[in-house]
Structures are given as C-alpha cells and as structure tokens.
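For this depiction, one protein chain was excluded, whereas all remaining protein chains were kept in their positions.
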Amino acid sequence: MENKDLIKKIIAFREERNWEQFHSIKDLCLGLSIEVSELQEFFLWKTNEQINSIKIEKKEHIADELADIFIFLAYLSNDLGIDLDKAIVTKIDKNDDKYPIEKSRGSNKKYNEL
Amino acid sequence: MENKDLIKKIIAFREERNWEQFHSIKDLCLGLSIEVSELQEFFLWKTNEQINSIKIEKKEHIADELADIFIFLAYLSNDLGIDLDKAIVTKIDKNDDKYPIEKSRGSNKKYNEL
Amino acid sequence: MENKDLIKKIIAFREERNWEQFHSIKDLCLGLSIEVSELQEFFLWKTNEQINSIKIEKKEHIADELADIFIFLAYLSNDLGIDLDKAIVTKIDKNDDKYPIEKSRGSNKKYNEL
Partner (left out) sequence: MENKDLIKKIIAFREERNWEQFHSIKDLCLGLSIEVSELQEFFLWKTNEQINSIKIEKKEHIADELADIFIFLAYLSNDLGIDLDKAIVTKIDKNDDKYPIEKSRGSNKKYNEL
C-alpha cells in the first residue's frame, strides 16, 4: 500500500470526527511520544529471551502500537505540509552520504565520529 | 511509493553496513524516542505564530526528522515480524469502532470516557 | 527533605527486592521516558481551561507520576555515580552563564541564538 493512501484514510478519519481543532503541532508531538512509550512498555526490564516470547505472544498489541505511531506521523506530515514518502527517500540518500559503507560498516559510531 | 519498498530500502541500507548487531529492540525503542524529541525541539516554547514560520523556514530539517521516525518504525516492524501496512489498516478499523462518529465528533475525550 | 535521603530510601527499596539485576542503564532510560509519557497523558488534547481543572481533580495521580520520574532519576544518578544535588547546583550556575539576565529576559531563544 502507498503511504499517500494510508495518510488519506487517516486524515479522513479525523475530518469525520472534527478533531483537527485539538491537533495542534505540540499536541501531536506529545501524542507521538506517548505512543512510543506504549511500545517501549512491552520490553521494559525484559531479557532478550523474554522479548523473543513477547514478540510472538503480544504480536497483535505490538502491531497496534506501531500503527499508532504511524498514525501520528501521518497527522504531523499532513499538518506540516510535508510529503512523507519524498522525505523518507531524501533522508535515506542523505544517510548514504553521511555513512559511507566502507567507513561505517560494523561500527556504532555517529557520522561525526567516523 | 509502496511502504513495503521503502522498508526494503531501509533494511538494505542496514545490511550493507552490518548494523543489525547494534539494533536490539530496546535500542530501536530508545532511538525512536530520541528522534521524536529531535522533532519536538523545533516547537518547544514557541507560540502558534512562531510555529507557522518555523514550519516554512525549517521545512527541510523537519522533513528529515519525520523521515528518521519512519526509518526507526521500519526497523522495528521488520525486526518484530510485523506487516506495517496491515497493522495500520487494522488499527484504523479498530479506531473506527472505538470512536463511533456520532459519539466522538468534536470531543477530546478518550474512548473509555465517551 | 534532602535529595540524598530520598535517594537512599529508593535504593534501599530496590535492594530489598533484588531488582538491580533488571536495572541496566538502558532500561532505566526507557523506564524514565515511559514515566514522562504517563505524565503527558493527563494533558494531551486538553485546553488550558481543562488543564486547570485536571491539575486539581487529578492532583494525587499527577503527584504520583512526578514522584515516579524522580525515582528513575534517583536510580540513574546512583548507578551512574553522580551526586544529583551537586549536579543540579552546577547546572544552575552554568545556565546562569549561558542565559545572562539582560540578554535572555523575556526571550524564548536558545542561548546560541541570543
């Protein structure tokens, strides 16, 4: 599916409920970080082994959290006038330049430490 | 562009650099919340009027942050074995049930308070 | 009360439960951002007027969230070998230098934009 079409669906959902009035940029930012924390909660304190079980047992709930994060990203990109697909492709290209394969391969350093 | 293809590009980028070894689920969660904060920083303390200017003046930088958030979402969905497109469509349907239009229209209440 | 004494109480609580084994620095960081989100949830989508009511109606719950944030800060400062009181006093002094009163008064600019 295209991001564009997913975003259209998400914006239509909001319009039908007349929720734009609550969606200030700051609130969308807050909402986004709340959703990220809901994802994090599944893994807090857990060992790698436990995480492997949780991935399977709670797959549907985890999928919901990933979707919620995307939904906030959709609202933000729409309200900020940003073409998300184009932004992603551009950023992957920039990262290609910042992290040349030969220099960054197998390294956990930031680009400015390479 | 299809979400699936964007995610493929992002995973290929990682494979070329052999970065999977650093990408534990907890690290990806931390990375995701760091990217969200980098987006938030553009708007902190700002008035609505200032936000309207920032949206235009810093559009390219803001687009990069949105893209970074998507990139982490792509890694997480891949590593958690979740089909992101399907998760989003499923979640929109669930939200449709949780927030019936007639009950939730114009309201900022949570579904369990409606 | 002294921060030192609060931190001692918090560390004793943990020792009695033998929870140090789960408290990696990354987990404490994750836990801290989860607690911050729990605080944020009280205010998401709310108008200023609604926030003024929530402050009063949910005071006890909000106080619990602030305390939880402090508890994680206590664990982190202990485990990172940092004297929290000294760190705070030092940082206030640094901020005094970064934001001289005459330059920063009434301004929402960052120190490097002043």
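Which chain is which? They are A, B and C, in the order written, and residues in each are numbered from 1.
One rule holds in what follows: a contact is a pair of C-beta atoms (placed from the backbone, for glycine too) under 8 Å apart; a residue touches a chain by one contact, two chains touch by 3 or more.
Worth saying up front: this structure is predicted, and the values here are computed from it rather than measured.
Although one chain is hidden here, its contacts on subunit B can still be listed: residues 22, 27, 30-31, 33-34, 36-38, 40-41, 43-45. Against the chain not shown here, subunit A presents residues 26-27, 29-30, 33, 45-46, 50, 108. Annotation for subunit C: contacts to the undisplayed chain at residues 1-3, 6, 9-10, 13, 16-19, 21-22, 24-26, 29, 32-33, 36-37, 39-40, 43, 48, 51, 55, 59, 62-64, 66-71, 73, 76-77, 80-92, 94-96, 99, 101, 104-106, 108.
Assume only the chains that are shown with their structure count from here on.
Subunit A and subunit B have Cα centroids lying 2 Å from one another.
Centre-to-centre separation of subunit A and subunit C, using mean CA positions: 25 Å. With touch defined as above, residues shared between interfaces to two or more other chains in subunit B number as follows: 26, 29, 33, 108.
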